[in-house]
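Written below as structure tokens is the structure these notes are about.
Note that one protein chain of the assembly has been removed; the remaining protein chains are unaltered in position.
Labels A, B, C, D and E are assigned to the chains in the order they are written; within every chain, residues are numbered from 1.
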Amino acid sequence: MKKLSHIDTAGKARMVDVSRKAVTKRTAVARGAITMKRTTLKLVRDNTVEKGDVLGSARIAGILAAKNTPRLIPLCHPLNISSVYIDFKVDPTKNRIIIESRVTITGQTGVEMEALTAVSVAALTIYDMCKSVDKEMVISDIMLVEKKGGRSGTFKRSRS
Amino acid sequence: MKKLSHIDTAGKARMVDVSRKAVTKRTAVARGAITMKRTTLKLVRDNTVEKGDVLGSARIAGILAAKNTPRLIPLCHPLNISSVYIDFKVDPTKNRIIIESRVTITGQTGVEMEALTAVSVAALTIYDMCKSVDKEMVISDIMLVEKKGGRSGTFKRSRS
Amino acid sequence: MKKLSHIDTAGKARMVDVSRKAVTKRTAVARGAITMKRTTLKLVRDNTVEKGDVLGSARIAGILAAKNTPRLIPLCHPLNISSVYIDFKVDPTKNRIIIESRVTITGQTGVEMEALTAVSVAALTIYDMCKSVDKEMVISDIMLVEKKGGRSGTFKRSRS
Amino acid sequence: MKKLSHIDTAGKARMVDVSRKAVTKRTAVARGAITMKRTTLKLVRDNTVEKGDVLGSARIAGILAAKNTPRLIPLCHPLNISSVYIDFKVDPTKNRIIIESRVTITGQTGVEMEALTAVSVAALTIYDMCKSVDKEMVISDIMLVEKKGGRSGTFKRSRS
Amino acid sequence: MKKLSHIDTAGKARMVDVSRKAVTKRTAVARGAITMKRTTLKLVRDNTVEKGDVLGSARIAGILAAKNTPRLIPLCHPLNISSVYIDFKVDPTKNRIIIESRVTITGQTGVEMEALTAVSVAALTIYDMCKSVDKEMVISDIMLVEKKGGRSGTFKRSRS
Partner (left out) sequence: MKKLSHIDTAGKARMVDVSRKAVTKRTAVARGAITMKRTTLKLVRDNTVEKGDVLGSARIAGILAAKNTPRLIPLCHPLNISSVYIDFKVDPTKNRIIIESRVTITGQTGVEMEALTAVSVAALTIYDMCKSVDKEMVISDIMLVEKKGGRSGTFKRSRS
């Protein structure tokens, strides 16, 4: 088991000090999916969902959520992220929409949480806009796909 | 395919009018899970994660997120929710933590999104607090389990 | 000059008490415009602005802003608005986009500020998305067009 | 027509990457006006508006709004602005109040949106505080007056 | 010792259910003080503090904070408060400013936290605006003075 360096304060939440970490370019890519009925997916693709343009709205919600991460996740550092991209792929074989986000920063700490939060809130927005016709949608497979920059080097998920 | 009543505005996002819906007691229950390494799960259970008390922090983050839902999800109505409960079950056979939320309101629209957002942000908080020892955690199976009150009556997910 | 009823506290900002006002259905319609170069307007209409779908993003930003009004305007009451609609009309004769919002509530106070804030933030979002090609855009003619419900009855702007 | 460099993603909103832009001192000056009845303007000047000190409250609201810009405008970068100044000039010949903001930063991207948002929210606050006596106020002429620093050099509006 | 009714969930934070409480008019009055050097108090009274009008700014900050209470205090219910008043009294004999807030609502739960939060943030704003000349200010005696409405009836602090 990996050892933890500062066990003495365990049990007490704290926002760890990042002031000695190097300022470097950092990137995080996250992914997730929302699975729905075939008929719901068709409404999204045809852009005929009652509440309006689903993927365009989810993209804006995800970008705003990336910026809101330090207000949502208690121990995240406030960060000035450099960019956020969110993309959607419709996967008709599994009746789902795959959501991918890419967040970059030049700073002292990584942006994994920003990328994961962007994917989560984009998925929730899709759920909200389609829920009048489909209450059984499932959000899943939210994971970190890639992380670059910083002390711990490059992480690439073996399988996703 | 279920027919949509107000197709004429399709393609334009809008926050639909709820002013004619009845004021009733409404409840929503949502669930989700975060899967992690066995050793990570042990750290959470032993409360020895470096960043502090994981489940207690995730519970507070989830409750605050339920209240933040209309600021995160563009077309959600601002609501005065009556209560939020969040519970965690450690499932050691699958190396995961199951998160369940229950939100209630006496109002004109349901609180599914509040319950789903609470689960999502609680899961993200667990991810954040454990990510220094485990980058491969996966958040999944976020779904609506039950919904009571309002015009559409009671919904219970057949299998979850 | 119209007399003010509670002059005694003049000079000290306060959020006035609405608790004795009737709960009624209230509607506010606001309007505004953003004028730009002909070539910029063409980019918006062709949906080829570098930052993406301008009007779709501005609509979402305006809806979220309507909900944020009590956090932006110091003396506005927190409200649970029932609906927000935002529409855009391209006016090629004057090289401008007209923005119109309609906000409804069943409550004790009106939603003029929500409607005006929605228009303002939608206009600012259009500015932001087009500013790399046009720094001389002007936002103007933000006004209340109509107001219904409540003690003061119906207001309709004579000319707009 | 000015060419856009990254047309390939047109139609999909995105927060563009600023990580390669130089860190420089940047300034933006914005301006706008709110026109009202002569009697309303007198109430503001005499500081006898029922809701309290109009210009002092509008100044605070505008400063807070400048800091809130990245949460209001979807594709704006989160920024640590260095200063915000807001000034008002009463223009009795046209029965209006002119609002001017100046925002500075040492950073990788400009602060035009912060300056424009400060002016807009200050104007909306004036509207809110005076609306019980004047529903026909109009907010207009919100524009960027000057911009300094960064790759695109100094911009000065020819006429304002 | 007063008995607690729902001890079974002790140790797990939760937002308690208020949906069965009566909708009544409720009022809360809170008070606090900030003590400073005699010379600092003089600057505030003369309105010559470098950062500007101290009490006017603190009043606006306190009102906004009352509305922000459910986003700051994890287990507070989101509420549509009906009014907020904040007053200041300069107490030269003790070199301090006394801050008093009064918050009202017609709702299912009280507004003590809104009143206490308004006082606290008003005091912090005074601290911020004066701290360049006085780092030894002390905020104290923040307390609930009076509470009316609701099941528990009227509370009046015996001595304050």
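For this structure, a couple of remarks:
We take it that a contact is a pair of C-beta atoms (placed from the backbone, for glycine too) under 8 Å apart; a residue touches a chain by one contact, two chains touch by 3 or more.
Computed from a predicted structure; not experimentally measured.
Interface note for the absent chain: among A:37, A:71, A:135 or A:157, the touching residue is A:71. When the whole complex is considered, the residue among D:49, D:105 or D:121 that touches the unshown chain is D:105. Summarising the interface, chain B meets the missing chain with residues 53, 56-57, 60-61, 64. By the touch definition given at the top, chain D reaches the unshown chain through residues 25, 56, 59-60, 63-64, 67-68, 78-87, 104-106. Contacts to the hidden chain, counted on chain E, fall at residues 1-2, 4-7, 9-14, 16, 32, 39, 42-43, 47-53, 56-57, 60-61, 64-65, 68, 72-76, 112-113, 116-117, 120-121, 123-125, 127-129, 131-133, 135-144, 147, 155, 157.
In the analysis below, only the chains that are shown with their structure count from here on.
Compared on C-beta pairs in contact, D-E and C-E come out with C-E as the pair having more. Over half of the residue-numbered contact pairs of B-C are shared by just one pair in A-C, B-E or A-B, which is B-E.
As a whole-number value, the distance joining the C-alpha centres of chain A and chain D reads 31 Å.
Each chain gets a centre from the mean of its Cα atoms; for chain C and chain D, those two points are 15 Å apart.
Counting partner chains per residue, chain C has residues 12-14, 16, 53, 56-57, 60-61, 64, 68, 74-75, 78-80 touching two or more of them. The touch graph of the protein chains shown belongs to none of the named shapes. Two chains count as a pair here when they touch; such pairs are A-B, A-C, A-D, B-C, B-E, C-D, C-E, D-E.
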